[in-house]
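Note that one protein chain is taken out, while the other chains of the complex remain in position.
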Amino acid sequence: MSAIDTGLAGIPSAPRQTIWQLRRKRFLRNKPAVIALAILVTLTALCVLAYPYSLLMGLDPNETNLLMRFRPPTATHWLGTDSLGRDVLLRLMYGGQVSIAVGVLGTLLTALIGILIGVWAGFLGGKVDAFLMRLTDVVIALPMTPVLIVLGAVDLSKLGLSQALASSPGVVFLRIVVIIALVDWTTIARITRAATIEVRQREYVKAATVSGARHLYNVLVHVLPNITTPITVAATLSVGRIILFESTLSFLGFGIVPPTPSWGNMLTNAQELIISAPALAVYPGLLIFLTVISVNFVGDGIRIAFDPRSEK
Amino acid sequence: QADDEQLVLGARQFLTNFHPLVQVNNTKRNLINFSLRPLTAFYLDGNNVCVLCEELPTVENGGAKIVENADGSKGMEVTFKFKEGLSWGDGTPVTSDDVVFTWEMANDPNIGFSNYNPWTRASDVEVIDERTFVIHLPEVMQSYNSWDQVIPAHLERPIYEANKDLESYTRQTLYNREPDNPGLWNGSYVLSDYAVGQRVGFGVNPHWPGKTPDIERIVVSYRDNSSALLQAVLADEIETIVVSPGGISFEQMLELRKQHPDRFQFFVRDGTNLERIAVNLDNPALADLKVRQALMHGIDRQAITDALFEGLQAAAHTFESPVSPYYNPDVRKYEFDPEKAKQLLAEADWTPGPDGICVNDNGDRLSFEFVTTAGNTTREQLALVIQSQLKDICVETQNKFVGLQEYNGEYARKRGFSGMILSSIQFSPSTSPRIALGSDAIPTEENAWVGNNFSGYASEHMDEAVAGFEQSLEETEKAKYSGQVQEIFAEDLPMLPLYFYAAAYVAIPQVGNFNSTPFDVNAIWAEEWTLN
Amino acid sequence: MSVATPALEVVGAGHVAQPDRPRLLRVSSLSVSFPGAEGRESEVVSELSYEIAQGETLGVVGESGCGKTMTSLAIMGLLPSGAKVSGSIEFDGKDLTAFSPRQWRNHRGREVAMVFQEPMTAMNPVMKVGQQIAEVLVKHERLSKRAAFGRAVELLASVHIPSPERRAQDYPHQLSGGMRQRAMIAMALACRPKLLVADEPTTALDVTVQAQILDLMLELQDTYGTAIQFISHNLAVVSEVAHQLMVMYSGRIVEYAPAEDLFANPLHPYTQGLIRTLPDIAQPMAELYTIPGSVGGKRPSGCRFSNRCPLADARCREAEPALREVTLSHHVACFKVN
Amino acid sequence: MNALVEVDNLNLHFPIDDGFFKEKLTLRALTDVSFSVEEDETLAIVGESGSGKTTLGYTISGLLTPTSGRIKFGAALGGHSQKRPVQLVFQDPFSALDPRMMVGDIVAEPLRLQGVSRAERLQQADDVLEQVGLPAESARRYPHEFSGGQRQRIAIARALIAKPKLIVADEPLSALDVSIQSQILNLLNKIKRDRTISYLFISHDLGVVHHLADRVIVLYLGRIMEIASRQDLFATPSHPYTQALLESVPRIGRGRRKPGQALKGEIPTPLSPPPGCVFHTRCPRAQEVCRRQIPELLPAPGRPEQLSACHFKD
Partner (left out) sequence: MLRYTFFRLVQAAFVLLVMTFLLFMLIGMMPGDPVENMLEGNPALTPELARQMRELYGVGVPLPVRYWHWLTAAFQGDFGFSSLYFRPVLEILGPALLQTLKLMVATIVLSIPLSLLLGAIAALRPGGWMDTAISFFAFASISLPNFWLSLILIIVFAVQFGWLPASGTPLADNPSLGLQIYHSILPVTVLTMFFVGPLLRYVRASMIETMSSDYIRTARAKGLSETTVIVKHALRNALIPMVTVLALGFGMLFSGALVVETIFGILGMGKMIFDAIRYVDFNLALIGLLLATIVTLVSNLLADLAYAWLDPRITLK
């Protein structure tokens, strides 16, 4: 070998743990986050099991039975029945599917819009950035819930969708996902932009540029992988926020339309009889609360685990 | 507990405007009548009585006469006399001139009065003296002695003269600019204060010639949703509340009664407001009478009211409520009988298909869109129950819960529903069944979507019977024609009657003489209420 | 240039090393450790013993992470929470390790003061420079705010900041890097402390400004007779200001001697290596000397430098050499030095 | 010797956007800079912070577009298929490597951008890594597993892999410990011996510059104060600024410093550089003419190769 000392003393022979192992370890040390994650996984699993459960117990979430209203818990109806004699547990499970699906799909869409706008603004800078950030400011300045209601009230058939299609459950569901994403993308956009600006000026991007890299290459190869951390955290938190949005919308009468259950509309339906049958309101309210708070704890756990300051 | 001098009423929807004769709806009538009284009204027993007048004119007592018009057709003259001492809240007497003014305005097409017993029915108002006037009717009509509020000429005439179109008049009228001006009101109460969207307060009218009210102040307090209303009742903030879509739901009342049987009084009376399913007769399947009959047999109306309303809302067989003086008990009744229903369907060539839903020879499924207002829990439940019940007779309904706006506009009034729509309709003794059964009451583009005949039902037979009713002057004759209308209704089933909303109120025990009438607004007799 | 220092009396001290001057600070067996991952402790400063005489400058050199800052923070009583300290620090006859938090507060800023590396972040960005200086005086000299501010202006003048009245009203970001460091020095010297701990005070500055700051520190030392613990990783810079010199490696002192002595006759292989790796304007050479390996990583057993030392033998890898006096005042920690 | 890069009257101004209504300010980062980089030479650029060294390096490597002036790449680069004949090495070895990429991919990135197949480029990466003194298995590690000095080697490997003719090294040593600095310096020298390559070596450490450079440019406030060969510059500095710089460098063996020789004042803001000679505000020799007239970059008396911009040069 040459006269130059390589200074390799620092390299251990066996590869050290990867960044992901480190993060997992750090996350697992965070007790509240782990508990929250366990709760989330359990809840999701329960909701997913709705269909097998209905087969097992021979129940139908939408079949009404006037002779079975407001029954206390029994062997077939573990949490009793609601005002139309439907099984509460089963409806909670189906409702959870819808609520969680709104949260997750809404977040995906939100993240998609937010990342596109944020990366675009952050990477190009200048006028594009100024324009997009003004746009973001404006959307942020909009009073969220009223705007959601306006968007929720828009008559899709006036946009050319057929009457029947416009009020089919699938479209109603998608519409909620879309309108929430339309107003909620700003958080992720801002975070993405800030992270992109930081990554953009890193020297490895300059090195790539000097070697002939185009914008698209830099964005795909350097920027996106390096901004996953803040986006992951923001997206996690957004799941919780969107579940809350949906429930608020349902409460105001612009959410998921019954008989399709969602935690939000179950809660709303139950509130009329909250005094005589408080359990019907408590269950969905509690599940919303539990899910959202768990999501928040998990998000925080991810943030801490991914914190570059603890990442040597 | 309750304040001795003040009674707080709960309600849900605030007024759109305070003008008593423009854009009138039930909400407005319920409120305005505390302070502005109609000439006549239907009392507890369903009888028409004088409110502002001395004596109710009838053909029998000679107050009303049938006269010959100039063109030879028959018309009427109805003479009214205001009560002695009747005054506006500012002390100005209520005079025949006020009637003339009200009638004038009502006949100005640019102003757009739309009260329930319209002044436009009169062809002339003749002043006899300060308190006496004769109303001329161009034709004979059964509602000749039902008349609404008059408005004060001394305050409103100058405004009307200066603003002769709907837009500027509704903006300038004192009813909207200064609703707490006592001169606008002539009831036992005057509207004394208000906060838009939150509350309307009524104080005693010192110039009221009738009984002096026992309760010094009545406040109507608005809460947006029924749970909030109910909580306010439980928190003693609201003392009286109506049970209806405008207040708490019937089910909430039942629950309240279960929880606090002694804390409140519960007034429940049979009502006249009919919950019904309008069926689109343009739909070939529904156009078949057998199918409609099958649907009637397939819906267990009694079970529904038993389960959901503890049997307190009467299952309906016709559009007239059993409390109505014209109720015909002998019409054809459709008892719950799924077997019969299936048989009828089979006769109409609908037989159960592989998935349990009937199909006909063309392979069409017996499946209907079923539209309901979203957010109205009772209706949503109803729709779900009916869905389950009809499934058993191999009829499928696809529930569609739509927002109030869409429901009223696109679906009901523009008849945008292809199958069935759940809606309610009220017949007061002075209204003609024409509004929902007349062939001229089918809402169309030409008539600006006016009319409640959402089914699109047209039958000469029916039209004749309705006209007969409208022209009857005597109660027995009216009952005869109405009975006829009800029979045709039960045979033809232009809509599927479900049940009658009960007229129900919840009030604290201190409230006395709270006479709720299913026929008219009970605020008209508010001075009789007591509080101790 | 005339220095406007009306309020300050001149103590006077030459800038020639005077080993017989009375002792100000005596650190013995100072160790600092942090609780590390999985219950292991990491010792970042080990068994440090040194002294600073009144009015004298002790230069501390060593590569990044060798514990320079931790040592100075220990003297200031400012170690981050979680740090464990042992050993004794004796200052002007008082035992600092026995100090209560209150005693520490009265001590800091009056008896000892500190200047940090990054003048930008070391000053409160939303407080006027004059106020930040005045604050020390209000605390320790019990001056009124107004009087203290007046003194702050004088102090700014004494560190040669032009138009000090105006600058006192400025916020840190309105000052250039050099001026900020001057202001930091003014703040540190406000109560005329006996000891100034300067942690790499010139590292962030340009050479020309560095020269100015070094001049200033020497000048102020002359004026006030302040002792200085001057930390740097740059041997050349330290050589220009220090009377005594201490070379640290991996939390330990490897060599400790009067400055001239140390440069004339470096004894520890690490010190020798450090001096030889520097390219020299005076003596160009084709290939620079390199010390193999790098700091950090796992500490070897025995002598901490043994894994990079060209002279290391089995003994070096077994036992840690103690710091011992080889010639008069020249201490070194190496088995290979006699 | 052939000119590899010729820089002609280069100006680079940063517009400072100051709201909508205000006139735009310009920050003159580089003014009238002309010089050339010869084949196989090390040209050092020295100057204080903010004098425009990095800006100059970026402009030459194409990261910044000059406001005016020309950068011409010589004939020696004509035959190359690669997009740019220049590669960069940065100061901070931590932000210079993408933490999410394996070292092998980082090093091979310039080849990837040229469309070389993955197997081929990873093979080459292993070779270069070895050349910079890192074992080939480093290629399958992530940057965070390496120390500062090792990362700088990786960055150098990345610069070398595309076989550039010119490497712009922007203070590649200043973030490293002294004991590591010499390793990297030796590495740069070794590379220089092994292949024909030019360095544009940016530094503020005159000792390092003296060790490495063939020629030196002294920048002050975006202007060239002096260009000279290393020997001339260090032996007979012509510009008073160069002299002051050399004077300011702390040196071992001089004993404790004698205060009072340091250059007064600080570098003015490039937003409004002083008129005339930009150095006049701090120059011990400044006269009236310096305040008015910009001195041209002309040979020092008796040394035609040593250019300096001063009315009163030595």
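Note that the chains are named A, B, C and D in the order they appear, and that numbering of residues resets to 1 at the start of each chain.
The definition used in the following text is that contacts are C-beta pairs under 8 Å (C-beta built on N, C-alpha and C of every residue); 3 or more make two chains touch, one makes a residue touch a chain.
Quick caveat, the model's predicted, so the values are computed rather than measured.
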Omitted-chain contact residue, chosen from C:94, C:145, C:173 or C:324: C:173
Full-complex contact with the absent chain, from C:106, C:163 or C:301: C:106
Candidates B:44, B:59, B:159 or B:234 - the one touching the absent chain: B:234
Missing-partner contacts on chain B, residue numbers: 8, 14-19, 23-26, 109-110, 112, 114-118, 166-167, 170-171, 176, 193, 195-199, 201, 219, 221-225, 227-228, 231-232, 234-237, 403-406, 408-410, 413, 425-426, 431, 435, 446-450, 452
Missing-chain contacts mapped onto chain C: 76, 78, 101, 104-110, 113-114, 116, 118, 121-127, 135-136, 139-140, 171, 173-174, 184, 187
Contacts of chain A with the absent chain, listed as residue ranges: 32, 134, 137-138, 140-147, 149-151, 153-155, 157-159, 240, 244, 247-248, 251-253, 267, 271, 274-275, 278, 281, 285, 288-289, 292-293, 295-297, 300
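In this text, only the chains that are shown with their structure count from here on.
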Which of C-D and A-B has more C-beta pairs touching across its chains: C-D
Geometric centre distance via CA averages, chain C-chain B, whole Å: 92
Centroid distance [mean C-alpha coordinates] between chain B and chain A, Å: 47
Sites on chain C at which at least two other chains make contact: 287, 290, 294, 296-297
Overlap residues in chain D, where contacts from two or more other chains coincide: 147, 149-150, 180, 183, 186
Residue ranges of chain A in contact with chain B within the complex: 62-67, 69, 83-84, 153, 155, 157, 163-164, 167, 253-254, 257-259, 269, 271-277
Chain C partner contacts - residues on chain D that touch it in the complex: 48-49, 147-150, 177-183, 185-186, 189, 204, 206-208, 210-212, 234, 244-257, 259-264, 266-267
Contact set on chain C toward chain D in their complex: 15, 63-64, 176-179, 206-212, 214-216, 218-219, 233-237, 239-243, 259-260, 263, 273-275, 277-282, 284-291, 294-297
